[in-house]
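All protein chains of the complex are present and in place, except for one that has been dropped.
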Amino acid sequence: MNQLLFISPILFPLLGVLINATLGKRMSEKAIGWLASLLVVASFGVSLILFAQLGGAPEDERLTWGAISLGIPWIQAGALSVPFGFLIDPLSATMMLVVTGVGALIHIYSIGYMHGDPRFARFFVYLNLFVASMLVLVMADSFLLMFVGWELVGLCSYLLIGFWFTNIKNAEAGRKAFVVNRIGDVAFILGILLTFVTFGALTFADVFAGVARRGESVQAAVAAITLLLFIGATGKSAQIPLHVWLPDAMAGPTPVSALIHAATMVTAGIYMMARTHVMFEAAPSTQAVVALVGALTALVAGYTALTQFDIKRVLAYSTISQLGFMVAAAGLGAYVAGMFHLVTHAFFKALLFLAAGSVIHAMEHHGHHHHPADPQDMRNMGGLRAKLPLTFVVFLIGGLALAGVPPLAGFFSKDEIVLDALKHNLPVFVLLTISAIFTAFYVGRQLVMVFFGQPRSDMARHAQESPAIMTAPLVVLAALTVLGGALNLPGVGALGYWLSPAVGEFKTHPLDVGLAGLFTLIALGGLAAGWLVYRHAFTTPDLTDPLSRLGPLYALSKNAWYLDALYQAVVVKGFYTLSSFLASVLDLGGIDGIVNGVGRLARGVAGWLGRAQAGFVRAYGVLMLIGVVALVTYFLIVGANAR
Amino acid sequence: MSPDLLLFLIIALVAVAAALGMLFSRSALYAALFLIMNFGAVAVLYLLLNAPFLAVVQVSVYAGAIMVLFLFVIMLLGAERLGRDPEPATMRWQRPLAIVLAVVLIVQAVYVFAARAGAAPAVAEAVDAGPLNIGKTLINSYLLPFEVIAIVLLAAMIGAVVLTRDK
Amino acid sequence: MNPILEALIKSVAVLAVALAGFAYMTWVERKFISRLQARIGPNRAGPFGLLQPVADGIKLIFKESITPANVDVLVYFLAPIVAVVPALVLFAVIPFGSDPAFQLASNINVGALYVMAVLGVGIYGMILAGWSSNNKYALLGGLRASAQVISYELGLGLAVLSVIMMASSASLNDIVAYQQPGNILGWLIFRQPIAAVIFAITALAELARAPFDLVEAEQELTAGFMTEYGGMKFALFYMSEYVKMIGMSALFVTFFLGGWSGPFVNEAPALSLVYFAIKVLACLLVMVWVRATLPRFRYDKLMGFGWKVLLPLGLLNVVVTALLIVAGVPGYK
Partner (left out) sequence: MDTAMPYVLLSAILFALGVMGVLIRRNALMIFMSIELMLNSANLALVAFARQWGQLDGQMFVFFIMTVAAAEVAVGLALIVTIFRARRSTNVDDLAQLKG
């Protein structure tokens, strides 16, 4: 029975999938939405109980306390033996709370947001399936099961990005996410295969024990494995160069962006690295790569976010940038800092997305319905502070947290990462600092463009506050954003000590006043700069971005470093060129020539041999028998001589 | 002569007689009955060879299913009385040659047996060949063939349905 | 005692009981159906018509043995024997009682598979009779019989498979032991109700008894494959059907009703024989009752029911049973 309790967080949303998928067509919106939401709430409740029970266990037993083997050998073929089991340790318990907690809030929010959608039931089916899959990923005790969850969340992401598939652009965005993710997934599965080849096991415990036991002798293999795993993480967690799918993924409904593409799924890569930190720590070269890629991602994406006009795209690039912070932390070995930022980011970025959804919702539903303007374009907004007071307040809280204004959650978690960077890796520190400046600037820009000044379109003029079912989750998330920093205060470090059995030694350190001051200054300065630059933008007939005066630098940011164009030119075009070369030259000339030649030869020979074939099957049979008898005779003679 | 050997000889005689009976019977139905008899004899040999599971499967698969299917088709087609079509002119040589070759094959087999049987090592200790052990071996060591055979069966099922479906 | 001699004695005893059972089963059936139809039934030969089977037997034995023209003589004579033998050898593996003395070969580890094999061979009698009679009704009856029995054997096999899975043994002794003799809730009918229902239905179809008696549907096929048979040869078919009925009931009892188990078996092993007999008789009466109650299936419905209902249900039951066993649900481990 205990086992059932342990896996019930997964089973609850699955139950929702089952019910809504089969009966959803006959149920009312309310019933569908609340059923799905309450099941996730139940899942959260159970997670909380498990969390508490885990907390009650003695500290040195917490790693093994929640190891659940269902007693079913999942795969048992030859040398491959993978038990089917789950693991609830401090790390996964924390993730379970984040996934189910934030997930529950977003489910509730979606009841309002998706109201009236013709595929309402399907949306909640996907959403529930996602929560279940994410829990599988998080609770897996082996690489293989984690990969199953990994692929399942990828599937849900794909389905939800293309949820409004009747618009071809959305379907294409879904496909892009799918294809780009596959690249990472191939690397991931190669990493898993290499792990199995090297260690002969796939459960985390066995593999880690293998790493510890064999140390030096497997160093090269571990380096290769971690590199492959990291490439997998770059796909899922949108790190350069595989980050291009995430901005497009904003085509999905906004709750999806909040849940999957900000708070949970995209952090799977960071979670995976924290989970396998034993291996990463045994591969310093990979760690250096990880830190550098993370910091570069933070910078590149932050820079891109500066000039976007789509309210969700800004947040998307911001998400990539913040994921870069977390990945950099993982690369620095500061898994606690990374996880801390993961949690706080889940709070404030979910908050920002949902608030942005509230803005979009208000623009769409209370403006002119057939309005040609884009309800997500910030140039059409402005002055919404008065129309959407509550949304404004929570967006402001989220934005300040993202910018890193103390004492909001984002400040503490970001601070911990940069402190680690300063101690261990100066280039990374510099990159992160610059991206922090960018962050504050685009947050300021976004706040100004959306909420201040005068409304710049009819939609904005007629916007009304969203219903309570949408704002209530916002308030809860805002509260979490305000209080989230307390999870791991400098000098106290509750989260760090809690996680330390799972992610390695942790020792809290007092607040570095100088660094904190610097980053507070950066945050406030960036916000102020954003405010100053955009205070009067887009109000005059001149609709150009004030930053466009920067010329090529502006274009670089606006076009997201031309990466999509580059991929189009190099990968897609290159592939086409190669294909057409293969088709016209190699295939037509070379292979077809050979094939035709062989064909002509065969036809000639066949014409000659055909006379031996009367078409009577028994004649062939006798010929075969002659062969058999001849062979047996031959072996008899050879055998006799051999003796 | 040990009772084992005696039993073997009797059953072997039945098996060979049934095979010959099948070979030379004028009616397909009698041939099928002779074949069933042969299969039954082989099933008993399996019992002697410490393969009780296979013996039972032999009876239920070959006798219980395959041969019933044969009988069914024979009756369905009314094809039990075998026609005596004249041999095609180009095939006159075929039948005598086949008989001669088959006899040569038998002679060779007997020769090998006579020359080498004495040199054969004694049989090893019998292993437990009950359903439990068979099942375990099947799932552990022969998992892939087992899955493949499942697909073969599925394909055969689809094939049979497609072939006999009225267009 | 010499084991061969012992086996011989036991076999003869079982044979005698089976034959007596057959004879009196015909009486029981006629009496019971009469009662269900508010008639009296046979009551002329002996008290309560108890000597009726004897009279019937004498009549059939002394009938002239007719061989119709143009039959395939060898097969025509062989068919009734082929029909009776499997029905009788079925009893070899059934544990009639708790003591080894009450069993022939119940310990073999392929017992349940042996049962399936024997049942599979059992249809040859019908097919051969149908073919050799040189009569279109008989042939159609034979063809129907083979199609029907092959189809329903699958469902039967799946039901038996569920039982084997539960007991994790194919030995009939193990299966009875698994059902915790002495505790009625241990009977597999309570833990495998679907398998039990499938077994019961497919058993009726295997026996070609109502409502599955299309093989000998008199309105369509006169007497089916038995049309051209009379006298002793007919009696043999009749016997094979009733002996098989008893055998099937015995199997149902063994698989689902705890076999010979019952109170005080340990103190008085002979009691187990009594329990077994009572349970078998109950099953037989249910069969007769079904015959008196249900109308016959239509042929296409019969095949559809076998392939589209019983087979999927049986498969589902096997899968669910496997899941329950693997998940270690209480009562399924």
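In order of appearance the chains are A, B and C, and numbering begins at 1 in each one.
The rule is simple: a contact is a pair of C-beta atoms (placed from the backbone, for glycine too) under 8 Å apart; a residue touches a chain by one contact, two chains touch by 3 or more.
No experiment lies behind these values; they were computed from the predicted model shown.
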For the chain that's been dropped from view, list the shown partners it touches. A, B
Those residues of chain A that touch the unshown chain are 614-618, 621-622, 625
Across the whole complex, list the residues on chain B that are touched by the chain not included here. 2, 4-5, 8, 12, 15-16, 19-20, 22-23, 28, 31-32, 35, 38-39, 42, 45-46, 49-51, 53-54, 57-58, 61-62, 65-66, 69-70, 73-74, 76-77, 79, 82-83, 85, 88, 91, 94-95, 98-99, 101-103, 105-106, 109-110, 113, 116-117, 120-127, 129, 133-134, 137-138, 141-142, 145, 149, 152-153, 155-157, 159-160, 163-164
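Rule of thumb we're sticking to: only the chains that are shown with their structure count from here on.
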CA centroids of chain A and chain C: separation to the nearest Å works out as 62
Nearest whole angstrom, what separates the Cα centre of chain B from the Cα centre of chain C? 29
Taking each chain's centre as the mean position of its Cα atoms, how many Å separate chain A from chain B? 59
Contacting residues of chain B [partner chain C, same complex]: 29, 33, 36, 52-53, 55-57, 59-60, 63-65, 68-69, 71-72, 75-76, 80, 130-132
Under the definition above, what is the set of chain C residues touching chain B in their complex? 75, 108-110, 113-114, 116-121, 123-124, 127-128, 130-131, 139, 142-143, 146-147, 150, 153, 164, 168-170
For the chain B and chain A complex, residues of the former touching the latter: 88, 90-91, 94, 97-98, 101-102, 104-105, 108, 111-112, 139-140, 143-144
